[in-house]
Each structure stands twice: as C-alpha cells, then as structure tokens.
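Presented below is the structure to which this report refers.
All protein chains of the complex are present and in place, except for one that has been dropped.
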Amino acid sequence: MGNAIIFSLDLFGTAIFAISGVLIASRRRMDLFGALVLACVTAIGGGTIRDMALGASPVFWVENGLYLWVILGASLGSVLLLNNFPTPPRWLLPVADAIGMAVFMAIGANKAYQYGSPMIVAVTMGVITACGGGMIRDVLANQVPLVLQREVYATACIVGGLVWVAALYLQFSDTIATSACILTALLIRLVAIRYHLSLPKLAKNR
Amino acid sequence: MGNAIIFSLDLFGTAIFAISGVLIASRRRMDLFGALVLACVTAIGGGTIRDMALGASPVFWVENGLYLWVILGASLGSVLLLNNFPTPPRWLLPVADAIGMAVFMAIGANKAYQYGSPMIVAVTMGVITACGGGMIRDVLANQVPLVLQREVYATACIVGGLVWVAALYLQFSDTIATSACILTALLIRLVAIRYHLSLPKLAKNR
Partner (left out) sequence: MGNAIIFSLDLFGTAIFAISGVLIASRRRMDLFGALVLACVTAIGGGTIRDMALGASPVFWVENGLYLWVILGASLGSVLLLNNFPTPPRWLLPVADAIGMAVFMAIGANKAYQYGSPMIVAVTMGVITACGGGMIRDVLANQVPLVLQREVYATACIVGGLVWVAALYLQFSDTIATSACILTALLIRLVAIRYHLSLPKLAKNR
C-alpha cells in the first residue's frame, strides 16, 4: 500500500480517535482542557508507548507537528458541533473508529518490524498502537478500560496481526501483508459491531 | 533569565509538587511508601514523559540525583510536620504550587525548543511538564485528574506558552520570552485562585 495512502489513513485515524476522546470527556463533564487531553492521549498515546519502547526517538508526533494540529482541529471542531448539530447516525463513529483501529494496528506492527523486532513483539506493538491510547483515555476518565472487558476489539487487532505475520512468512509483499492485516482486523471488528459479539468473561475465580 | 535562577526555581517547584503528592497520599490514607511514590510522580512525572518523548535520555532525574534527594527531603519533612505543627495559612500551598506550575511550563517548552521541536510540540511539552505529574498522582489516587475538570490551571499554562511563542517570534531574547511565560501563567493562575474561576464544563452530550 502506498505510503501516502497509509499516511492519510493515519491522520484519519488520529482525528477519529481524538473525537472519541472528546466524547468521553463530554460524558464525564470535563472542561475544554480535559477534552483536549483525552483527545491527545486517545489519538497518540498508543503510538507514543510504542515509539518509547522501540527506542524510536523522538516519538512520531514530536518529529512531525501535523499530528497535534489534526488533533487540535478535530477536537475544537467536535466541541463546537457537539450541541449545534443533530447527532450523526449511530453507526458512523464505531465504523470510523474500526478503520482507525485497523490502520493503527498495521502501522504499529510495520514500525516494529522495520526496527528489527521479533514477530511476537511486532504484533504486540500493533496492539499497543491500536488499543493503548483508548486504555489511557479510560484510565484518565476513571473507568476500567472498555477494551479489557467486553469487546471484540483487541481480538480483531490480534487476528489481523497474525494474518500479517502469515503473509510475510509466505513471502507476500509488505503491501499485500499490510492490506490483508487492515482488511482482516476491520472485517472482524465490523462483524462484531453488527452482531454485538464479545469475548466470554473469565470464570469468576478466587 | 539566568540558568542558576531557573535551576533554583526548578528545585523549588520539585519540592512543592512533592509536598502536594504527600498531602493527597495522606488524605487517601496511604502509608509512607505511598506518600513517597505520590511525591515522586507529582514532582517528576511530567518531566519524565517529556524527556522520554523528546528522546532526551537518560531522563533528567536519572542524570542528576539531586531531584530525588529534594523529593525525599520535602516528603519526609512534610510527613513529620503533618501533625506536629499548626496548618500553614490556606493560601500558601496553592500560591507555591502556582509558582512551580509556571516554572515547569517554561522549562518544558524551552527544553523541547532546544531539541528543535515545532512550536505546537514545545507548548504541549510545557503543559505535559506542568500538568502531567499531577495527573498521574490523581490516577494513582483513583480519581479523575482535577486538572481535567475544574480549574484554570492548564489554561494558565497554555496562555503562558502562547505568550512565550509570540515573544520568540517577535525576536525577544530567550530570557525575556521565558520570563514573560512564567509571569503570565503565574498571574492567570493567581487570579483564578483568588476569584475561584474555572472553565465551563462541556455540554452534557448523548
């Protein structure tokens, strides 16, 4: 997949994740600064942990100021629109979020791979990129991260990551492996949204 | 502003932030170790995230052990005094905290600037340095960070940062830009404390 396409999807995911941060801030009755913080951590929190762990310094949003501008624009835009417009159709945000998640998964795994990490580390880095920001957002909003509890979200990431690993082992090109990863994760997530699928809870233990 | 003055103010802010961590630990009925941890994360948490993101390694308190000694001294001192002395006047700690906040803002922005970051990143790094530690402290105490909810705190930082950016664009010296940043942030924060100002909450949504 061309770098320009990936970069566009990366910025799209960044904006969507920022908006999801603003929505949580709004539900938790935070102020504008709270909304900006939650937008930032959701959009760039996962990639920040990834880059710090990989030793990719400075982290991506320090090197390229565009990410923060996208977050600022998406946040202020959604704060302004929050009360002035009819709510968008209910499926819109989850579907956009699924696209962002699938893209972040592929970007994270590919970055770790470029840094020479073992495959299990690359898949983990993809999951951190896709899920880490939302987890920090939920911790700041003082709730157990949703992704740990109920959703086929991380699972979609992981399966996408395994498809990516398989494609690379089978010597498909990076472009094909990345496309397969994104489409697999996206498809699983959309099916889970459509049919309200979730993983079983662990047995109650003690 | 001279480096010695900034360094002194840095250590002053470190001590004040450590004491604020001890006070939260005490209210949450933690033990002495809990007090030390909350003192550390409040005092150096923000700067640690900043240095990790900038790729300034090792982070500042690893390079110079003095920061941890100041935190240790301030924490043990305030634990010892906690019950043995009359409480200080109620305005003392918030005012001291405002000084620390304004100084940390300027230090964070300047450090990012020295590392060649874009201006939006430098201002963000200032806010992280000033507000990040208190946010981690609140998360460890299992509450939504105060700064996300009710106070003109981060806003004072951001306005200070914008004044700093404007001063640099207008080709004032680093010393003048830094002084203007600190005084602006401090003044706004003190006015907010005096008149109990806070930002409006976001509209309740959904």
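Residue numbering begins at 1 within each chain, and the chains themselves are lettered A and B in the order written.
In this text, contacts are C-beta pairs under 8 Å (C-beta built on N, C-alpha and C of every residue); 3 or more make two chains touch, one makes a residue touch a chain.
Predicted, not measured: the structure shown is a model, and the values here were computed from it.
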Touch as defined at the start, partner being the missing chain; which of B:Thr48, B:Ser117 or B:Gln149 qualifies? B:Thr48
Answer key for A:Ile120, A:Ala166 or A:Val191 versus the chain not shown reads A:Ile120
Tell me where the left-out chain touches chain B, residue by residue. 22-23, 25-35, 37-38, 40, 48, 52, 57-59, 61-62, 65, 68-69, 72, 79, 82-83, 87, 139-142
Contact residues on chain A toward the hidden chain run 52-55, 57, 112, 115, 117-121, 124, 135, 139, 142-145, 147-150, 154-155, 158, 198-206
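By definition in this document, only the chains that are shown with their structure count from here on.
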Roughly how far is chain A from chain B, going centre to centre by Cα mean, in whole Å? 29
